[in-house]
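Written below as structure tokens is the structure these notes are about.
The complex is shown incomplete by one protein chain, all other protein chains being positioned as in the whole.
Read from first to last, the chains carry the letters A, B, C and D; within each, the first residue is number 1.
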Amino acid sequence: MNTIILSAIFGVVMMFTGIFIHNRSVYKTVSAVALLVLLVFNIAESHGSAIFNIDTANFLHFDPFGLLFNSICIFSTLIYVMLSGRDLEKAGNNTAEVHALIFFVLCGIGIVTSYTNLLMLFIGIEILSIPLYILTGSDKKNLKGNEAALKYFLMGSFSTGILLMGIAMLYGSGGTFMVERVAKEGMLSYLSALGMVLIFIALSFKVSAAPFHFWTPDVYDGAPAVITSFMATVVKVAGFAAFIRLIEGRLGSMGSQSDRLIGIVIILTLAFGNLTAVFQQSVKRMLAYSSIAQAGFMLFALFAVNDAAKEGLLLYAAAYSLATIGIFSVLAKMDDMTLEGFNGFSKSQPLIAALLAIFLLSLAGIPLTGGFFAKYYMLASVVKTGKYLGLVIVGVLFAAVSAYYYFKVIQAMYFKEGNIVLAPVTNRFKYLLVFVAFLIVLLGVFPNSLLSFLYF
Amino acid sequence: MSTTEILFWFLSALALVGATMVLISKNPVHSILWLIIVFFAISGHYVLLNAQFLAIVNLIVYAGAIMVLFLFVVMLMNLNSDSEPQKNKWFKIAGAISGGCLMLIMIDVIRDAGEIQHAKALVKEGNIGLIKNLGMVLFKEYVVPFEISSVLFLSAMVGAVVIGKKD
Amino acid sequence: MSKLVYLVPLFPLIGFLINGLGRKSLSKSLIGVIGSGVILASFAVSLGIFFEVKQDGFQPQIIHLFDFIKVENFTIPFSFQVDQLSSLFLLIITGVGFLIHLYSTSYMHNEETQHYGRYFAYLNLFVFSMLLLVLGANYLIMFIGWEGVGLCSYLLIGYWFKNNNYNYAARKAFVMNRIGDVGFLLAVFWILSKLGTLSYNEVFANASAFSAFDVTAITMLLFVGAMGKSAQIPLYTWLPDAMAGPTPVSALIHAATMVTAGIYMIVRSNVLYTMAPTTQAVVAVVGLATAFLAATIALKQNDIKKVLAYSTVSQLGYMFLGLGVGAYTGAVFHVMTHAFFKALLFLGAGSVIHAMGNEQDIRMMGGLKKYMPITHITFLLACLAISGIPPFSGFFSKDEILAAAYEHNKVLWLIGAITAGLTAFYMFRLYVMTFMGQFRGTHEQEHHLHESPSAMTIPLIILAILSVVGGFVGIPEAFAHNAHALEHFLSPVIVKSTETVHHLDTGTEYMLMAISVGLAIVAIIYAWTRFSKKPEIAEPEGAGKFLANKWYIDELYDRVIANPLVALGGFLKNVVEKSGIDGIVNGVGRGVNYAGRQIRLMQSGQVGNYILLMVLSMVLMIILVFYGNNLNPLLNYFSK
Amino acid sequence: MPITYYIVLSIVLFCIGVVGVLTRRNAIIIFMSIELMLNAANLLLVAFSKMHNNSAIGTANAATAGIDGQLFVFFIMVVAAAEVCVGLSIIVMMYRNTHSVDVNFLNRLKN
Partner (left out) sequence: MIPVLLIVIPLVTGLISFLIKEERSAKAFALLSSVATLAVSLISLFQNGTQNSFDASWLPMLGSRFSVSLDGMGKILTLLTAVSFPIIFASTYNNKYKSPNAFYGFMLLTQAGLMGVFCAMDLFLFYFFWELALIPAYFLCSKWGGEKRIPVTFKFFVYTFLGSLLMLVGILYVYYKTPDHSFAINSLRNLALTASEENFIFWLFFIAFAIKMPVFPFHTWQPDTYEQAPTAVTMVLSGIMVKMGVFAVIRWLLPMFPAASVRMADIVMILAVIGMIYASLIAIRQDDMKRLVAYSSIAHIGLMAATMFTGSSAGMQGVIFQMFAHGVNIIGLWIVIDVIEQQLGTRKFSQLGGLAQKAPVLAIMFVIMCFANIALPLTNSFVGEFLMFNSVFRHSVIIGAVACISIILAAVYTLWMVQKVFYGEVRNEENISLNVPVNTQIMLGILVAMVIIFGVYPQPMINLTSDTVTKIIAQTK
């Protein structure tokens, strides 16, 4: 509850900061401090000391998983704001409001990671989405940004419609919106199964799982790079947190039907994401497709739904978010976001190039980086079920494909000659980036350091 | 056929016709007007189901506020002509067919749903839809989502300002 | 003395190391002294061993040095075996070897110092390997020497490495030897898998454990090894080409010692061969065919060394004929006498070549008698020996083999006798064309003609003496009872060796001798009369051309084996590898790229398209979930 | 009324909305079609709410059974209003920049 209330409050605070303070560089600091406070309180809550003890009437339930997920999201956002705060100022004129919206998004994340009621899911997703529509279009002069915002909005609303239809059918079948109560009823009836499928489709849309991913590349590409960074990381993984909470009990009771459904979605997502990313020339767009591909891996957690899956999802969220935020923070400072733009990176910026390489290696799932354990847990969760080994093999095949396009960037940076145009970076930025890389490597050597929080 | 049934069929037909006309109308303003009719029809259904509160809210929020907002926008943009270029014919057919398929399949699935085969919706009776009962539950049990939705409005507000403000 | 047998190979090894490492710093004379001296030392030790072995009641000694390979199932020690057979070969190798080293110090004197050192290092290494071959107490040590001599042969044939033809010849020799080696190796594996040991003692003692098939297979595979090393059909073509090496090398390796390794090996394994009559028949036929084929080819060769090379192949064929018919002693006897006279022939040829300024074509020679008396006399003696004219050594050994062949199968004998006639013919053709008549070379060559220095003539003389008297160690039964000293000496290591010969009555034996000697004499007279007046200068026609071109066997091999193999390599490299396997691998990559490009098109940028696709997917998914059970067989694909 | 009538009605309305989204190019009309979909869901929820209320008659919680559904609809309307507010502002922004609300012209981002 701390997260939800505090982030809403901080959102309002940011709005007022925007009114009273006109020095833009302050926003970033205020925002960072607020996020830090938020993080502290969220961790405090996960240690059992919530300051807001509100009876949520079973609408929300704060379990370690959700709280840890919040922590990861808040922490990632903190890193994000600190790394990319300066670039946020360039995306439109309403920097303070953008910060406020980010807080509102965090509020939505706080809801979707701990809902127990479909109503909260719906409201949470909307709180999550509406600021994003706006953030996407926050650079009003940019036609691509406009287009992206409109596309995102239209398709997002469409998926909301599907979600609602699904919820309605579930309700019709069970007479309740509580997630758990329906789950315990054993095999789903046709009505609730249809509802479940519709909800599944809607949530697939939110996490950009194929074949409902079409908005993702366009929106990620069109939005300002800083915003994409946020959307593709924190928001996306939060979607998975929402997803897994729903699936945990419900879709599972559909038996092999749901396995098949998720299995096909996984394969399609991996295939679309990876194959399309291979051909991209723009790194930004490539990362958009890669985020689809990564989503494919996270979907493994939904397929397995066991301890390993939830642990893995946490790790994945952390590793993926940090790495992607790191890459985007550099990308946002570049003029040329195509592959050629990265040629000769290691010559002029050896440190940043090395850090980028670590991020990319993490995304590709190379050992010694967090991304490896993330993928490892995902695969392990499915193997643990003892079923569908073929799916795992498809997964690793596409993981190999994914190495292809991540390494293209590394190749451009290290093995090709060229001049890069990079906005000046401060030392603080570099140190922070080093810190992020350190975290990724830490996760890659001692993943337990994160997961042990789960079993407090 | 009882009055209720007659009303049901009438409102249903009205809603469907209205909805269809929303699609068919070339003029956006006409579409909006048809949509308002649909909303009225749906509100009628709510009344029929004795959900008076929702019926009124539906009229006020949808038909009143939202659709007027739409109308304003359309007027503002001066789109009230038949100027909308038509989509590719094949594309339209494909859209209609796939929508139709979706409909048929969903209905077919529902037909097999056992638990609702003989269930009936309580028409004209039952007072859960009355504002008093709703209010009691809303402000007691649903207070958390109610309060939280304020964040939604807040963000929508901020958003509208950010997007709509002239730089 | 036999305890010191390790000294025998050790001396050449030391010589190899000194000459090899110090080839730049040592002077030529020092190199020569070291190179020859170590062999002389070995010879001295070998002589001591020989006399020890020669005593009655000598039991074979195994000198165990260390365990070479010791694993769970078997142990292969690095050990030497001293017995009658190996001590005899030690003498031949070190004795003839020393003479050739001595000869080489003079023959190779024009080489640069470092190449001179290299030459002696190689030569010493060869002797070392050859000694390992004959001394080894098991098949693996023999194999080590076996490959080692192949290596040295390769190095020495390609000694003048600037000439690519020589290199080619060297490589050909090595590869052909390797083919044989594989056969040897397979036999070794076979023995090892059946008996778990490779030691001669144990293998022969347990030979009865082999099935008939085993023993036939093993002996056949060993014979394949012998074919390679001893230049038998079909692996003989390397030997004539091996004449690319310096002439003393040809004398030592390609006449006297290495090529007889095959005979040594079969004699060593005589227990096994006696158990495998099929193999024996094959050995005899192959040997005889080789003898005949090579003799016919030798008829029309004009290169002095080529003639001798084919003659060597032919004589080796004789030896195999002997082995095939069970005359193991005869074969060894012929090895010995052949070592003397063939080494002598080669060294004599070397002397001629030396004098002629590296001219090897006998059509360019003639009338050398008066310029090089010692060479001429010794060469003549050697020719008589090889032609089987009594009382020269060749007569005794060849006769023994022919007699055994007659006993075995009269057709074998007949062809053998004809071949003996051919041998006499081509040897005297060679002799006459070289030493008789008028000199046909250039004036410059004529001006330089001279007798070779004493370092070369002394070995010639010693070998000539041996060629003349060497036969008396094996006087046939017909002349004197129990005078066959060699047979007596070797009897402990050979089973039932001479039993066949003993069946012949004296009269038949005289008759056989008379026929073969008669044939030889006729051939000699014919050759003499034909070539002394009118040397054969013109290019041969018809059958002669066929023979001069060596039955076109080399061409045949190229067409049938080498070229197809190379073509296959090219096919694999350019087609299978590039388009096939790598094509598939790259094809996957290209496929991914292509798929990426195509799927990308779905991302049309049109919201309408996106939503249409989403709706269609929804429809399909609902169908899948609710009607999917009817599609089970297809969809269960992923559920392992 | 049999609940199936309502279900079918909502599904049909929903699908008309879907078809509208698919066949029109005007962003505003598309948006309206989406609203139609939401209303279909609303109608369904209310109908189910009354159905559950019906089936709870005679039990202890007859007074409040099914009330969830109607409250959900209330929240949907709330959210829809917010969404419309944002959506229309985005459309207006788009119109300001391109003077068109035709989604077919939204093709700068593709592939």
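Keep this in mind: contacts are C-beta pairs under 8 Å (C-beta built on N, C-alpha and C of every residue); 3 or more make two chains touch, one makes a residue touch a chain.
All of these numbers come straight from a predicted model, not from anything done at the bench.
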{"item": "Omitted chain - touching chains that are shown", "value": "A, C"}
{"item": "Given C:Q59, C:N110 or C:N164, the one touching the chain that is not displayed", "value": "C:N164"}
{"item": "Touch criterion as defined above, residue of C:V411, C:I525 or C:I581 at the omitted chain", "value": "C:I581"}
{"item": "Contact residue for the chain not shown (choose from C:R178, C:H488 or C:R530)", "value": "C:R178"}
{"item": "Which of C:F74, C:F472, C:Y552 or C:Y627 contacts the chain that the document leaves out", "value": "C:F74"}
{"item": "Footprint left on subunit A by the chain that the document does not show", "value": "311, 361, 366-368, 372, 376, 379-380, 383-384, 386, 389, 392-393, 396-397, 399-400, 403-404, 407, 411, 414-416, 446-448, 451-452"}
{"item": "Absent-chain interface as seen on subunit C, which is shown", "value": "66-74, 114, 140, 143-144, 147-148, 151, 154, 158, 161-164, 167-168, 170-171, 174-175, 178-179, 181-182, 185-186, 188-190, 192-193, 565-566, 568-570, 572-573, 576-577, 581-582, 585-586, 589"}
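Keep in mind that, in the parts below, only the chains that are shown with their structure count from here on.
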{"item": "Distance from subunit B to subunit A - Cα centre to Cα centre, in angstrom", "value": "32"}
{"item": "Distance from the mean Cα position of subunit C to that of subunit A, given in whole angstrom", "value": "76"}
{"item": "Interchain centroid distance [CA atoms averaged], subunit A/subunit D, Å", "value": "27"}
{"item": "Multi-chain contact sites of subunit A, meaning residues that touch two or more partners", "value": "119, 123, 126, 130, 133-134, 137, 140-141, 149-151, 154, 158, 162, 172, 190, 193-194, 217-218"}
{"item": "Multi-partner residues of subunit B (each touching 2 or more other chains)", "value": "87, 91, 94-95, 98-99, 102, 106, 109-110, 112, 116, 142, 145, 149, 152, 155-156, 159, 163"}
{"item": "Complex interface listing, subunit D residues touching subunit C", "value": "18, 21-22, 25, 30, 103-104, 106-111"}
{"item": "Touch list for subunit A against partner subunit D, complex", "value": "119, 122-123, 126, 130, 133-134, 137, 140-141, 143-144, 146-151, 153-154, 157-158, 160-162, 164-165, 167-169, 171-172, 175-177, 217-219, 221-222"}
{"item": "Subunit B - residues contacting subunit D, complex", "value": "4-5, 8, 12, 15-16, 19-20, 22-23, 28, 31-32, 35, 38-39, 42, 45-46, 49-51, 53-54, 57-58, 61-62, 65-66, 69-70, 73-74, 76-77, 79, 84-87, 91-92, 94-96, 98-100, 102-103, 106-107, 110-111, 116-123, 126, 128-129, 133-134, 137-138, 142, 145, 149, 152-153, 155-157, 159-160, 163-164"}
